[in-house]
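First the structure, which I've put down as C-alpha cells, then a few questions once you've had a look.
Every protein chain of the complex appears in place save one, which is left out.
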Amino acid sequence: MKKGVKIATIGGGSSYTPELMEGFIKRYAELPIAEIWLVDIEAGKEKLEIVGAMAQRMWDASPYDVKVHLTLNREEALKDADFVTTQFRVGLLDARVKDERIPAYYGMLGQETNGAGGIFKAFRTVPVILEIVEDMKRLCPNAWLVNFANPSGMVTEAIVRYGKWDKVIGLCNVPVMATMLEPGLLGKKTDELIYKFAGLNHFHWHKVADDKGQDVTMEIIDQMYQEDNGLPKNIYDIPFERDLLEQMKMIPCAYHRYYYQEEEMLAHALEEYRTIGTRAQQVKRTEHELFELYKDQNLDHKPEQLSQRGGAYYSDAACETIASIYANKETQIVVSTKNNGAVPDLPADCVVEVTAYVGAQGARNVAFGPLPTAERGWLQVMKAMELLTIEAAVTGDYGTALQAFTLNPLITSGKTAKRVMDELFIAHKDYLPNFKETIERLEKEGIKVQDEVVRSMDLVNV
Amino acid sequence: MKKGVKIATIGGGSSYTPELMEGFIKRYAELPIAEIWLVDIEAGKEKLEIVGAMAQRMWDASPYDVKVHLTLNREEALKDADFVTTQFRVGLLDARVKDERIPAYYGMLGQETNGAGGIFKAFRTVPVILEIVEDMKRLCPNAWLVNFANPSGMVTEAIVRYGKWDKVIGLCNVPVMATMLEPGLLGKKTDELIYKFAGLNHFHWHKVADDKGQDVTMEIIDQMYQEDNGLPKNIYDIPFERDLLEQMKMIPCAYHRYYYQEEEMLAHALEEYRTIGTRAQQVKRTEHELFELYKDQNLDHKPEQLSQRGGAYYSDAACETIASIYANKETQIVVSTKNNGAVPDLPADCVVEVTAYVGAQGARNVAFGPLPTAERGWLQVMKAMELLTIEAAVTGDYGTALQAFTLNPLITSGKTAKRVMDELFIAHKDYLPNFKETIERLEKEGIKVQDEVVRSMDLVNV
Amino acid sequence: MKKGVKIATIGGGSSYTPELMEGFIKRYAELPIAEIWLVDIEAGKEKLEIVGAMAQRMWDASPYDVKVHLTLNREEALKDADFVTTQFRVGLLDARVKDERIPAYYGMLGQETNGAGGIFKAFRTVPVILEIVEDMKRLCPNAWLVNFANPSGMVTEAIVRYGKWDKVIGLCNVPVMATMLEPGLLGKKTDELIYKFAGLNHFHWHKVADDKGQDVTMEIIDQMYQEDNGLPKNIYDIPFERDLLEQMKMIPCAYHRYYYQEEEMLAHALEEYRTIGTRAQQVKRTEHELFELYKDQNLDHKPEQLSQRGGAYYSDAACETIASIYANKETQIVVSTKNNGAVPDLPADCVVEVTAYVGAQGARNVAFGPLPTAERGWLQVMKAMELLTIEAAVTGDYGTALQAFTLNPLITSGKTAKRVMDELFIAHKDYLPNFKETIERLEKEGIKVQDEVVRSMDLVNV
Partner (left out) sequence: MKKGVKIATIGGGSSYTPELMEGFIKRYAELPIAEIWLVDIEAGKEKLEIVGAMAQRMWDASPYDVKVHLTLNREEALKDADFVTTQFRVGLLDARVKDERIPAYYGMLGQETNGAGGIFKAFRTVPVILEIVEDMKRLCPNAWLVNFANPSGMVTEAIVRYGKWDKVIGLCNVPVMATMLEPGLLGKKTDELIYKFAGLNHFHWHKVADDKGQDVTMEIIDQMYQEDNGLPKNIYDIPFERDLLEQMKMIPCAYHRYYYQEEEMLAHALEEYRTIGTRAQQVKRTEHELFELYKDQNLDHKPEQLSQRGGAYYSDAACETIASIYANKETQIVVSTKNNGAVPDLPADCVVEVTAYVGAQGARNVAFGPLPTAERGWLQVMKAMELLTIEAAVTGDYGTALQAFTLNPLITSGKTAKRVMDELFIAHKDYLPNFKETIERLEKEGIKVQDEVVRSMDLVNV
C-alpha cells in the first residue's frame, strides 16, 4: 500500500466541496487521505480557486496534513487516483435555468432530473462521464468512481452500460434525508429502524421495520399526515394522497410527487417561473451567497448555510461510501448500482437504486423481491425512458430522443412537447456534440428559443 | 355431434347484431348454426325486439332455417350453447356519455377504452362478465366465449385471470381495418402481405412484409405520409410524428394517437365536448337512426349505414373466429388471448393481443419476440394499469382504483384527477356494486357531478 | 424475380440426396428450380459423382429441365444461391464410428447427437457451419439456410448466436415421423389432428388434439402401450414408463429414451458395440449398399431402401420448408429456430424446436407457453449443455468442454469421462483446429485411443 489515498474530484469548483472536505476530515482515521485534486474547466476557474482555497484552509485547520491541488487538467488529477468523485454540471447552473424555463414557457415541467429538464441534463452529462471513464481506464484503472452528478441514476447506468465500468457507485441524498427524518416521527433513532429501499434514483420506495422486525411503515405514513410532525414545511411539499400510500404500503420518495401529484407540482413550478424564478435561479442566488462566504480568508469550516442547500448530505454520503470501500466497512447505504437481481422486476444488468452493504468490493445489494403491480409498472416505464434517454445521448439519434420524450410520464406528448425538445436542442447546442446534425437541421428550420424566455434568464445567453 | 350449433349473444339488442347475422349467414356452409339466442336486460328490451325481428328477417331471407330467440333470461340462452358472444354495454351509451363528459368538464380525456373513461367502463363490465363466466361453468362448460365487449383486452384478462376460463378469445376491429386498408397503399391485396401484430388491445404495433419476405413496414409508413394515400380522412386522424415511427420501425395502432399525440387528441375531444357533443353522444344519434331503419319490416339485410359505424367489422371478425374454431380452419386473426410467451416482455400468463392462427383449440399465438425499449416500456406500464383496474373492479378497493388512475398515462395525477374519479363513482353508482362502500363515503362527503355536466347530457339522469 | 431458383447443397455427396431430389421434383410447380449445386470435399468426391449422376438422372426422368452441378468449390456453389441446404458430416461416418466406439469401450454412451458423441459431432461441425455462414454473407446474403447437419439444434444455435445469421431453419425428421404414425393409432389422418411441439432438437415433447379441439394426447399414449398398435418394432424401442407419461401428459420424442431409460439404452448400445457393431457401423453398410444401387445407370428414382434409413423424410421436410418459404405457404412444420418467447422457460434469443407456420419470412413460432416443472428442468439443463458445447467448439477452451461433459445428463462425471473426452480429442484431431493447443498437450501427455478400439473400427485409422 502506498502511503496515502488520492482523491480526484471532477467539478471540484462546486459549492458542495466544503461538505466533501468536512466529510473527509471527520473520517480521516479510517480513510487516510494524502492528496485531493479538485478539477474544473476554464469556465469554472474562479469558483475553483475560491472553493479550493477554502478547502485547503479546512484541512489546515484540521490535525491532518493533506494537500488540496487545484487544476484544469483532468488527466493530471486522475493519474493514479484511488477514488474519483464526479459532481460536475455541464453548462453550469445556466444550463439548468434553460432546462426549467424553456418548458415552463409552454406550460410544461422543467426539472433538474425529471421531465424535459432531466432528459436534457442527461444528454449533456452522459458524453462527458463516458470521456472520464475512458480516461480512468488509462490513468487509474483500479480506482472507484463515486458519482453524484445528476441525473445520478442515468449517469450511473451510462457508466455501466456504455462505459463498461463496474467499479462505480451512484449516490443521492434523498434516502439519507428519509432515514434521518423518519425515525423522529416514531420517537426513534436511525439505528433503531431497519430500512429497505428499491427503485431507481429519485424514484424509489422504502419499507421500514423496528428492531424487533415489526413493519412500521404504516405508522410512519400515519405520522406524516399529523399536523405537528416536525417535518420541514415547504410550499411544494404537498402531501401524497393517503389512499395511495395505504394501498402501496411503502413510502415513496420526495420526487414521486412529480408523478403522484403532477397537477400541483406543475402549478407550483409555473408559479415560481412567473414570480421568484425557477429553482435553478433561486439556487444561483444561494450559490452566489455561498461563494461570497467562501471568499472570507478566515472561514475554515463548512458554513451552516450549506446545510440548507437542497443537496445537503450528498457529499457526506460520498465520503461514507469511499471510507466504506477503503476500510471494507460493509456500511448500509442506498446506492445506484448494477441490479444483479435485487429488483427482479427489472433486468439484472441495469442500474437500480437499492439498499446495499458497501465494502471493499463495492455494493452488495439487498434483494428486495418483486414489487406490487403499480410500482412494477412505474419502474418499468421509467427504466425504459432512462434507457432511451441514454441511448439518444450516446447515438445522437433524434427519433430515440423523441421516444424518450413521448414515453416520459411528465411530458404530454404532441406538438408542444416536440417544440420544447427542439428549443432545448438549440439552447444547449454547445454541450450536445452528438446531436450536431439534429441541431443544424433545427437551425435551418428556424427553431429558436422564445425571446421572452431568453430575456427572463438574466445572465444567460442563448 | 348434435344437429346444429347454438349461439348465445349477450347484449343481443346491440345495433351491431345485424352485422353478426350477416357474418353467420355467409359462413353457414362451414358453421351450420341451428339456433341463435339474443339476450338482453330489461332496459334493452325494446331495442332487442327491434333488432331481433330484423335478425330473424335476415335469416328468413337466407336459404337457411335458423331460429333467432329473444330473451331476457340469460340462463336459458346459455344452456348448452356452443359459442357465447358478448357485446353488452353496462349502463348503455348513457354511461359512456358520463365517462366522456365528466372528465371533459375538468379538461381531461374521457374515452371509451382509454383514460378515465376506459377505467370506469372496465369497472362496470368486469363484474358482469365474471357473472357470465360463472353461469357458463354451470350451463355450457364446453362453450367458447368470444368477447367484443369493451375494453376488450381488460375484459378478456379478467375472464382468464379471475374467471379462470381459458376458452375465450377477445376481438377488436382495429387490426382488421389495418390489414384491409394498408395493402392498398402499396397496390397489394391483403393476402399478398404478411402481418405480425403484438401488444395489447387498442395498444399494439405491427410489422408487414411482402410475400417474398421483404419487410415493407417503412414503405407503408412512407405512404401514410403521402397526400393522396386514399386513407379515410378524419379531423382527429392527426398524423403520427414521422421521426417516431422511423425509430420504432413498426406501425402503431390508431389508438396510439392518444399516447403519442396526447395534446392534440385531448384538444379535439374537448372541442367536441363543447360543440357537437362527445363521441358517445354522436354515436347515440347514429344508433337512433339505425334502429329507425331496423324497424322497417321490409329490411332484411345489413344496411350500409352500419358499416360507417366505428366498430365495423367487429362482428365479422367474431363470426370468422367462431367458424375457425368450429371448422378448425387455423385462420390468421389478431386476438386477445393468454400470452404464453408470444410477447416475452410481458408475463406468460397475462392477456395480450397478437397475431394467432385460430382453430379448434383456439388461438395459437405467433411468438413475436422482444419489443424495442420504448414499446416494451409502454406495454409494461399499460399492462400494470390494466391489472390494477381489473383488481380494483373485482375488489372494490378505492386505493387500487386510485393507483390505476395515477399510473394511467393519459391522466394527469393530482386533485382534479381524484375529483374526476370520485364524480365518476357517483355517476355510475348503479353499476358498481363492488364499490358500494366507497360510493356511500363519497356521497357523505357531498361529492356530486357538476350541474352543468348533468344538464349537458341530454336524456341522461345522474 | 430471376428466372429460376438456385439451390446449393453442402454435403451433396450424401446418400440422402436422392430423397432431396424427389422432394424437389414433386414440388416443382410451386418451387421452380433452375439449378442445383451439389458441393462436397475431396474425400467425398467419389460419392458425389455417383449420387450426382443419379440425381441428374432423376431430373432427366422428370418433366423438368434442371441442371445438377457437381463441384468441390463451395464458393462457386454458394454464389447467388437462393437456398442453401447443409447435410454434411465432418469426418464422414468414420468419425461417427469413433464417437460411438471410444465411449463404448469405457462403458459409456456414444451417440450421434447425444452424450459424448453428440458433443464431439458439434465440436467438428460448428466451425465448418460458421465458415459457410461467412461465405454466405459474401456470396448470397439474401439466401435462406436450411440445415439438417446434425446435431441440428446445436448447429442452428451456432448459426444464430455466433454466425449472427437469422435466415436459417433447422430441421429434423423425428417430429415428421410422429405426425405420420400417431394418427393411425386413433384411426385418424394427420390433418385431422392438431399438433403442438416444444423443446429442443431431439429433445421435445408434443401434445395432440382432435379437430374438435379435444386433447387426445392421453389416448395416443394409451394406444402406444397396446400390443398391436402397428408401430414399428425395434429392439431398442423399449417403452417409456407409463407412469412418467401419465404425469407429463405430453408425448416425449424417441430420443428421450436415452434420458428416461438410460440404463436400457446404454445396455443396448454396448451390446451392439460388442456384437453387430455400433449404429454408425451398421449405417456404413447400408450406405455402401445404397451407393451400389446408385451406381446403376438405369436407376432414375429414389430406391425404396432409402426410406428404411434412419433419417427418412428429413430431406422431404427440407423440400417442404424451402417450398413454403419460396411460395409463402405458411405450412405447419416443426423447426429449430430462434425462440422469440415460444418456449418461455428458455431465453427468447436461443434456438428451440417448435411447431411453426413457415412462410416467406421463415418460421412463425407457435407460442407453447410454460412447460411443467420436470420438462422445464430438463430443457434448461440441456440448453445450458448445448450452449457450453457450442462455446467450447468456438473458443477451443478445454475447461468449457469439460463443463459440457460434466453437465451432460448421459455422461457420468469423473476420471473415465475425462479420459473418454481426451481420447476423442486425439481421435478427431484433424477436424478440431480450434482445439489445437489442447490436443498438442494431450499428445504430450501420451493420451491415445485404445488399440482394441482402433482395431475394432475396421477401415478407420486413428
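Note that the chains take the letters A, B and C in the order they are written out, and that residue 1 is the start of every chain.
Please note the rule applied: contacts are C-beta pairs under 8 Å (C-beta built on N, C-alpha and C of every residue); 3 or more make two chains touch, one makes a residue touch a chain.
Treat the numbers as computed from the prediction; the structure is a model and nothing was measured.
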- Message: Using the touch definition given at the top, which of the shown chains does the missing chain touch?
- Response: A, C
- Message: Among A:A269, A:A342, A:I411 or A:V453, exactly one should touch the missing chain; which is it?
- Response: A:A342
- Item | Residue among C:L139, C:I194 or C:M385 that touches the chain left out of view | C:M385
- Query: Among the options A:R124, A:K196 or A:K284, which residue touches the chain absent from this view?
  - Reply: A:K196
- Item | For chain C, residues in touch with the removed chain | 241, 243-244, 246-248, 259-266, 373-374, 376-378, 380-381, 383-385, 387-388, 391, 397-400, 402-404, 406-407, 409, 412-418
- Since one chain has been left out of the picture, which residues of chain A touch it in the full complex? 194, 196, 209-213, 325, 328, 330, 332, 338-344, 348-349, 355, 357, 359-362, 364-370
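Following the convention adopted for this analysis, only the chains that are shown with their structure count from here on.
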- Query: What is the shortest path, in steps, from chain A to chain C when you may only step between chains that touch?
  - Reply: 2
- Shared interface numbers for chain A and chain B above half of all numbers used, same, or below, different? same
- Comparing each chain's Cα average against the average over all protein Cα atoms, the nearest is chain B
- Note on the structure: Between chain A and chain C, the Cα-mean centres are separated in Å by 55
- Which integer distance in Å separates the CA centroid of chain B from that of chain C? 46
- Centre-to-centre distance between chain B and chain A (centres being mean Cα positions), rounded to whole Å: 44
- Shared-contact residues (touching 2 or more other chains) in chain A: none
